[in-house]
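A single protein chain has been omitted from the complex, and every remaining protein chain is retained in its original position.
Per-chain numbering from 1; labels A, B and C assigned in written order.
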Amino acid sequence: MSIFINKQTRVLVQGITGKQGSFHTAQMLEYGTNIVAGVSPGKGGQSVEGLPVYDTVFAAMEKEPVDASILFIPAPFAKDAAYEALSAGVKIIVLIPEHIPLHDAMDIMAYARKQDAVVVGPNTFGLVSSGSSKIGIMPNRYFVPGPVGIVSRSGTLCYEIVGHLTEHDIGTTTVVGLGGDRVVGLNFIDVLSRFEEDPETKAVILVGEIGGSSEEEAAAYISTSMKKPVIAYLAGRSAPPGKRMGHAGAIIERGRGTFESKVKALNAAGVEVAGLPTEVPALIKKILS
Amino acid sequence: MSIFINKQTRVLVQGITGKQGSFHTAQMLEYGTNIVAGVSPGKGGQSVEGLPVYDTVFAAMEKEPVDASILFIPAPFAKDAAYEALSAGVKIIVLIPEHIPLHDAMDIMAYARKQDAVVVGPNTFGLVSSGSSKIGIMPNRYFVPGPVGIVSRSGTLCYEIVGHLTEHDIGTTTVVGLGGDRVVGLNFIDVLSRFEEDPETKAVILVGEIGGSSEEEAAAYISTSMKKPVIAYLAGRSAPPGKRMGHAGAIIERGRGTFESKVKALNAAGVEVAGLPTEVPALIKKILS
Amino acid sequence: MKLYEYLGKKLFHRYDIPVPQSKMAESSEEAAEAAAELGDVVIKSQVLSGKRGKAGGIAFASNPGEARTEAERILNMRLNDLTVEKLLVEEKLQIEQELYLALTVDGALRCPVVLASLDGGMDVEEVAEDRMIKWPIDVSIGLQDYMTREICRKMGVSGALQKEFIKLLPKLYKMFRELDAELAEINPLALTPDGLVAADAKVTIDDDALYRHPQLPRVKEKTDLELKAEELDIAYVELEGDIAVMANGAGITMATLDMVQHYGGAAANFLDFGGGADVERTAQALELLLGTNPKVLLINIFGGITRCDIVAEGFVKVRESKGIDLPVSFRMVGTKEAEGRAILEKVGIKTFNSMDDAVRHAVELTGAS
Partner (left out) sequence: MKLYEYLGKKLFHRYDIPVPQSKMAESSEEAAEAAAELGDVVIKSQVLSGKRGKAGGIAFASNPGEARTEAERILNMRLNDLTVEKLLVEEKLQIEQELYLALTVDGALRCPVVLASLDGGMDVEEVAEDRMIKWPIDVSIGLQDYMTREICRKMGVSGALQKEFIKLLPKLYKMFRELDAELAEINPLALTPDGLVAADAKVTIDDDALYRHPQLPRVKEKTDLELKAEELDIAYVELEGDIAVMANGAGITMATLDMVQHYGGAAANFLDFGGGADVERTAQALELLLGTNPKVLLINIFGGITRCDIVAEGFVKVRESKGIDLPVSFRMVGTKEAEGRAILEKVGIKTFNSMDDAVRHAVELTGAS
């Protein structure tokens, strides 16, 4: 089992003929993702990795209806491409690109809400239901099936943690990257609530960071609405206030979003926070046993 | 029984302190409509017909949550007032004003769809569930309970027909005025489908007119999806092409929307079309007996 | 409000939509001067009627002399009852293909739609249905490039021409929305060696939104009575018959006309003076009616918001001040019916209860007079 996507999820790749698009299409196919087509305006009729390429999402949908689309589209054109997929009826949109303008992101989210669709990202590694479907750019080999759900604001740090789990033979149900931008489609709560309902997920890891208040909101949700055990790791303990640490949200401004307030909120909700990534497997093992 | 509204429907009047607003508030109260409050920016704290007046819809909703709102607002400000009601969570909006700009109407409809609300009008007499709730400006005395549902594009013509029914002691379940503008919130099908499901409605009268294609679309719907009997009256048989007969839609342009095409479509769907308003009661009696 | 071609093209130009080089001319001399400047030209009569070409209202000229001759011929000619007073003298385009592009409002979908076709030059209704692409626009996101790509795909357009559409269509949409247009049509949209150019312009602005566009010109091509009615915000259409009709509501007015025809009469007009009229408005509507010199007056009032007593009062006022002695057939029911009847009976006018009877009486009266 898994959340959001599974083996049956039919996937479209927008921007499939580009360097990133074609590379990750191959990687996703290798992982077992059920990709059915690609889109690249002006490249209709070509094929990539044996998949048909269409000029528009509508053209693709006429022949190969899809459930999800992953976008490898340069930031300035990402809004148009996301609108296209949403308008054509795609219900899960994975926005890989970084540097999408903030107002474009807000526009996309407003339209997605209208179209009743889920947006993952932007600036995300995507999501993967381990062993069945990967719609993203994460390295295949670390994502093996198991009982742990993971939701993360950052990418490589999430791989790091998944890597430690793999070393300890702990697999994952679904791993979701929320994305590092200030406005993203999913928040922790959206994903935690799905994990809560997923029978296969036995424990959840929340990978957060300083800045914003989404970890605090997640903590409030966990304490009132979750029965499953959750542990956390948070990056940015050592970050000085006022300095943006790469991610648009990762900044302690006006005393808000500090490491301490997040740890406090999570602890109050019964969530243990690992001091180092290496400590995560032990915490999970303790919970699962 | 009735469709859209009933005795319990809690109603707000926007623009209640104006001449039209206060007059029709009194009329609606007399009819038995469950009006709970009014709104007039800058007039908060006053009272009209014993009802509290608030400055904004949100202020009203905090004290008196409502299901429906009727707008007596000058056309240039109608969009803002409709947005306000929709944004505050009102689910039925009755837009009385005429001359609302076409693009404003399109904006309102797009937002209403997003908010999952029903818009009646603009340029409508409103709707009435006979004997229980009137949200509109039609004369009270003709609307007595009975087995006939009516949906009409025009106002006074609808009263004329209801008047003939009343003379013959035939009452109505709900009477809905779609509105005479080119862009209105409800079409015939939206209302017909509700009548089809309403156990009290035994027969339906469709009052249409030349122009547009909504009667033809209604005919297609009736023939495939309605079991209840429907009869029709159509205005504009004598209208010359190219001349707009008052209503924005009532024009035969480029050979479309003619009287003949509508009659043909309705007849093909088993709908008898009365030649004169006076013939309507006899047709209904035949059906009901 | 329909705009003349040259006004529509001015708006196109303001929104950066390519239009041909042109000059306006109100005399053959000005036309010749324009031709001297522009070279090969097309001379187009500026009237709101369509089918100007078939009616001889459009001509080509390859030198100032020809331009003068053609302009002389076209100026002051009658096109569908309208007199040609202005000419648009334009450079003759090198047209490789004639396309069709328009934005309009789809009442059924309640939103703007793009209409696009490779079969330009024809009336929109003459284009085969599968050759006319319709694309609805969600106003909450507006016109996006993906829509244009999709429209192009459906037309079978790609490459450079698609790029031209991607440049053009957002401008047309912006104009359509910002100016409250009901219609913004380019037909033909000419494909030239320099790209797409609007060879014609049909722009209609929503009358109900004119108040927020004070900068737009006001175009009037209506009869005096129609203009007067517009001023009074009364829905009025002139017809050919001799029974002047007024009623309160568009639907019931139409139904009244239908019934006049049904009983063998002919209406002189459509006049809906709306709901809730006061004495003044009733009087104005009546004065409008008298302007057509009808044989008979037919008044059909079903009082809802409209009060019968007020209509009666307005009628008596006009009758006395203007000394009308036309035969009248008056139907009056609804709000304040008794009071209205009393007022009319005082001046010797009896009223009908039923619309049927009133219409039949009016038709009889035309035979009698």
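The criterion applied here is as follows: a residue touches a chain if its C-beta (ideal position, glycine included) is under 8 Å from a C-beta of that chain, and two chains touch if they have at least 3 such contacts.
All of these numbers come straight from a predicted model, not from anything done at the bench.
Peer 1: Under the definition given at the start, what are the shown partners of the omitted chain?
Peer 2: Output: missing chain touches A, B, C.
Peer 1: Which listed residue, A:Ile137, A:Val151 or A:Leu192, touches the chain dropped from view?
Peer 2: In the full complex, the listed residue that touches the missing chain is A:Ile137.
Peer 1: Taking the entire complex into account, which one of A:Glu49, A:Glu64 or A:Glu160 touches the absent chain?
Peer 2: Once the missing chain is taken into account, the touching residue is A:Glu160.
Peer 1: Of the residues listed, A:Asn6, A:Gln46 or A:Ser213, which one is in contact with the missing chain?
Peer 2: For the chain that is not drawn, the touching residue is A:Ser213.
Peer 1: Out of A:Arg237, A:Lys264 or A:Lys285, point to the residue that touches the absent chain in the complete complex.
Peer 2: A:Arg237
Peer 1: What does the interface between subunit A and the hidden chain look like in terms of residue numbers?
Peer 2: 20, 75-76, 98-107, 109-111, 114, 125, 137-139, 152-160, 163, 180, 182-185, 187, 207, 209-210, 212-214, 217, 233, 235-240, 243-247, 249-250, 254-256, 275-278
Peer 1: Contact with the hidden chain only, please: which subunit C residues?
Peer 2: For subunit C, the residues touching the absent chain are 140-141.
Peer 1: What subunit B residues would touch the chain not displayed?
Peer 2: Interface residues of subunit B facing the absent chain: 41-42, 55-59, 80-81, 83-84, 87, 107, 110-111, 114.
Rule of thumb we're sticking to: only the chains that are shown with their structure count from here on.
Peer 1: When you take the mean of every protein CA atom shown, which chain's own CA mean is nearest to it?
Peer 2: That would be chain B.
Peer 1: Would you identify the chain whose Cα-based centre sits farthest away from the centre of subunit B?
Peer 2: Here the answer is chain A, farthest from subunit B.
Peer 1: Centroid from C-alpha atoms only, then distance subunit A to subunit C, rounded to Å. What do you get?
Peer 2: Averaging C-alpha atoms per chain gives centres 55 Å apart.
Peer 1: Please compute the C-alpha centroid of subunit B, do the same for subunit C, then give the distance between them in whole Å.
Peer 2: 27
Peer 1: Measuring from the mean C-alpha position of subunit A to the mean C-alpha position of subunit B, what distance in angstrom results?
Peer 2: 47
Peer 1: Which residues of subunit B are in contact with two or more other chains?
Peer 2: In subunit B, the residues touching two or more other chains are 114.
Peer 1: Note the residues in subunit C that touch 2 or more other chains, in rising order.
Peer 2: Residue numbers touching two or more other chains: 138, 140.
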